[in-house]
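Note that one protein chain is taken out, while the other chains of the complex remain in position.
Moving on to subunit A:
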Amino acid sequence: MSQWTLFEVFIRSKHGLNHKHVGSVHAADAEMAIENARELYTRRNEGVSIWVTPSAQITATASDEKEALFDPSEDKVYRHASFYELPEEVGHM
């Protein structure tokens, strides 16, 4: 157990198009991680597909990079489609 790997679990629900992160499980390998994920996260009929990946394989942003990475987009309203006025002739897009 102490040597087990932490895996992140992604489930695609019946009506969802994409897999969503739901949590993590410990397991000896990927195959066992799938089974453990099935036991923990699909007990109430939640899923039709499971992905697992070792947590260590995920590269994540660091919290101290938050300002540099995400704040600059705050004042750039022109990046949203709603910023632009559509000519009448275009109609609904």
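The rule is short, and it goes like this: a contact is a pair of C-beta atoms (placed from the backbone, for glycine too) under 8 Å apart; a residue touches a chain by one contact, two chains touch by 3 or more; residues count from 1.
In the analysis below, contacts and distances are computed from a predicted model.
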item: Identity of the absent chain, which is to be given by its UniProt protein name, from "NADPH-dependent glutamate synthase beta chain", "Phenylacetate-CoA oxygenase subunit PaaC", "ABC transporter permease" or "Electron transfer flavoprotein small subunit"; value: "Phenylacetate-CoA oxygenase subunit PaaC"
item: Per the touch definition above, residue among A:Ile11, A:Val25 or A:Ile50 touching the missing chain; value: A:Val25
item: Contacts of subunit A with the absent chain, listed as residue ranges; value: 1, 4, 25-28, 31-32, 35-36, 39-40, 43
